[in-house]
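Shown below is the structure under consideration.
Yeah, one chain of the complex is gone here, protein chain that is, but the others are all in their spots.
We call the chains A and B, going by the order they appear; numbering starts again at 1 in every chain.
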Amino acid sequence: MSVHETKVHEEHHELSFIQKYIFSQDHKIIGIQFLFSGLIFLVLGGVLALLVRLQLGWPHADQGWLGQILDWSPAAGQRMSPEQYNTFFTMHATVMIFFVIIPLLTGAFGNFTIPLMIGAPDMAFPKLNMMSYWFMWPGFIIMLLSFSLGVAPGGAAGAGWTSYPTLASIGMPVGGGAESPAAPNSGWGQILWLLSLIFVGVSSMMGSVNYITTIINMRAPGMTLFRMPLTVWGMFITAILQAFALPVLTVALVLQTLDKTISTTFFLPPGVLEFGNWTTNPGGGQPILWQHLFWFYSHPAVYIMILPAMGIVSDVISTFSRKPLFGYRPMVYAICGIAGLGFIVWGHHMFQSGMDPRLGTGFMIATIMIALPSAVKTFNWLGTTWRGNLHLTTAMLNALGFVALFVIGGLSGLFMAATPVDVFIHDTYFIVAHIHYVLFMSSLFGIFAGIYYWFPKMFGRLMNETAGKVHFFLTFIFGNMTFYPMHLVGAAGLRRRIFDPTMTGFESNVQFLNQFMSVSAFLLGAAQLIFAVNFFYSLFWGKEAGRNPWRSNTLEWTTPSPPPHGNFEVTPVVYHGPYEYSVPGMEDDHVMQTRKLEGVPVGAGH
Amino acid sequence: MSEEKREESQEETKPQEEEKAEAEAHTEHGDEKPVEDKEAHASSSHAEGHGPAVGVYTAIFAALSVFTLLSFAFNGAMQSGMISAMTSFALIMGVAVIKACLVAIVFMHLMFDWKRVYFMIIPAIVLGLLILIVLLPDIVLGWKSVAAHELTPP
Partner (left out) sequence: MAHAVQEEKRLHMGLPIPNGKLAMWLFLVTEIMFFTALIGTYIVLRNGQPIPVHDLVAGMDQDGNGEIARSEARGEIADLFEHGDQDNNGSLSEHEVGQIASVLSLPWPSPHQVHLIEWIGALNTFVLICSSFSVVLAHHAITHGDVKKTTIYITITLALGAVFLVVKAFEYNSKFSHHILPGYVFDRLDGSRGAQYLAKVQAELTEIKEHADHVSAEAAADCDKLLRELTAREKEGLRSLTPEELGLRVNALLEKHPDLHLTPVIPWGNMWASCYFAMTGFHALHVLGGLVVFAIILLMAFFGTLGAQHAGLIELTGLYWHFVDIVWIFLFPLLYLV
């Protein structure tokens, strides 16, 4: 049977190299493409972050050879200019959010795991899937081009990743070209930024339609919604969030592009703004409208960047605790709850914007309610490890790191949610600490957990555990050393996004912490080299993995590693939920989802 | 092979029976249960046989045309002062909603497909209304943000 099947495959799919690895329609290859491009941009985003830290740590120092390489003017002490600093922190955030975290979580893991975990031969629309990847590339290229002074004379976008009007939106009067009177790098750089994100948005939209269709309609026999692994649940809800929220961002991006190119004034206030000889275009829009439209997407985007990681972590923790996940259904409802609430809390980014204060109270209450499902998830992860047979593999360590640091990130989020507290700490480093605990320390640990966990399935080889553990501990330690002091300097009043952190006395007082954070950040960056070496070494010379190296239950582990085109030799039939570990009375401590159990009680509801 | 499968699928129904009650109690999506043969067949073939008759389409088309004229007439009535601007706004938007519903229900076959796609459409409408409602208070900002001296009337 299986021999016959394989033969059919070979006959059907004699693909050239380009069809197989470049313009591939196979979800696994597309997932791996997303993985590699995401990791490459992770390097770029990391370098930008280190440049920002360099300036913050030693704002007055001569940068020497580095300054010479980067062509920083000797007259200014071979230091970056304030505009360049703005560009660096803007592009750091943009690259990390839109080109690293989202493509890695939804693009790489979504593509790779969804069909395998639900028992489908491929995505519902393989061609659309391929287009979704290749629509990223115009975005990548445009964003990279904007760094070139030849293309964008003022430099790449520098109005912050939130791109708030009026700074970002101001354009020249009719016929005045595309430069910006407000700042050199919000001219062409900003336009390219907007175009690039429109492409990325279209790509994500295609992906999300594909994911939802696949999960709803392509599940293997017996794979009911409540037998899906939580990774798939996370991806499912994430795709729904994207489908509903992204169009709104697209509208905002398009309208701002029009503001900057054809002199509309959707986001510019009615009163004339004057810059030297310039006045803004006539008309009368509303800057706060941009913030509403932007955060209507970008707050759900925060959950887009964490829900898949939560799903991955749930799977990893249950597998390596050799215990059923504590409270499977509450976990699912918690994901749904977070997503649902995620749509009605965007205003908490705007407490300081001057929007109608009556809205603020509503947004505050809704935001604080998100703590409930988040706490449910945290307790359930802890409950899963409770008295489990813990296997502290690298994937497990990263997952536990996620849980620990998500708690810190979540707790600091509560401060921001409360309007009166937010008024004090908004626009300080406290908020920077919060986002990095949630996005870097949580999402990225989720991504690392996923990479260590599925690497054997993706490439057929195991990653080196020792190097992996060293990488984890160094990342954990240096990460906390980099980001924890940000809470302190934020509470001390250090403003975010400023070029020179020693401008005022109260800010100079914490400069030693800034230097400490910068040194830690460089060490953190260096620690990632271990990961890079481990990744590429294991790719070629790692230990052969076999089908199921982690003795896990879910469907992807029934296939060969790496799985062939079409995934499953025989369409799997699913008999129970994904977390039947250590079932009493069984000789083995795991029960594959495809294995029928007779006379043995399985976990409630599965 | 096929025998083995059949056996499996018979077994398959057992755990599902247990699940059914629970799933129905909790589910939001309603697509928990594997679809039986009959249902799947009926659905894939509904387009072939069960579409409304041409007469129904024609009637809807006529209704849409009449409604378009109606909204035009409301506008005329407003301009000639017969009804207030507010009334005409409500009437015209009401007519637009009715027209949209007619197109969606009959032309887009929601009369057949509603139970299969409602879980996508309802959230979209809720979120759409939500964003409109939340944006509305900011209309006031336009009034506040312009001091009289900044604004010059022609």
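Here is the rule we go by: contacts are C-beta pairs under 8 Å (C-beta built on N, C-alpha and C of every residue); 3 or more make two chains touch, one makes a residue touch a chain.
As the structure is a computational prediction, the values presented were derived from the model and not from experiment.
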Worksheet entry | Of A:Gln55, A:Ser163, A:Thr231 or A:Ser263, the residue in touch with the unshown chain | A:Ser263
Worksheet entry | Residue of A:Gln25, A:Thr94, A:Ser146 or A:Gln286 in touch with the missing chain, whole complex considered | A:Gln286
Worksheet item: Taking the full complex into account, what residues of chain B touch the chain not shown?
Response: 1-2, 5, 9, 12, 31, 34-35, 37, 39-40, 42-44, 47-49, 51, 54, 57-58, 60-61, 64-65, 68-69, 71-72, 74-75, 85, 88-89, 92-93, 95-96, 99-100, 103-104, 107-109, 113, 116-117, 120-121, 123-125, 127-128, 131-132, 135-136, 138-143, 146-149, 151-154
Discussion item. Counting contacts across the full complex, list the positions on chain A that touch the omitted chain.
Written reply: 5, 8-9, 121, 124-125, 128, 173-174, 205, 208-210, 212-213, 216-224, 243-248, 250-252, 254-255, 258, 262-266, 270, 272, 274, 279, 281-286, 289, 293, 296, 566, 568, 570-571
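One rule holds in what follows: only the chains that are shown with their structure count from here on.
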Worksheet item: In the complex formed with chain B, which residues of chain A make contact?
Response: 1, 216, 221-222, 224-226, 244, 248, 269-272, 284, 286, 288-289, 292, 296, 329, 336, 343-344, 347, 354-356, 358-359, 573, 575-576, 596, 605
Discussion item. Show me the residue ranges of chain B that touch chain A in the complex, using the header's touch definition.
Written reply: 1, 5, 8-9, 11-12, 15-16, 19, 22-23, 26-29, 31-34, 123-124, 127, 130-131, 134-135, 137-138, 140-142, 145-147, 150-151
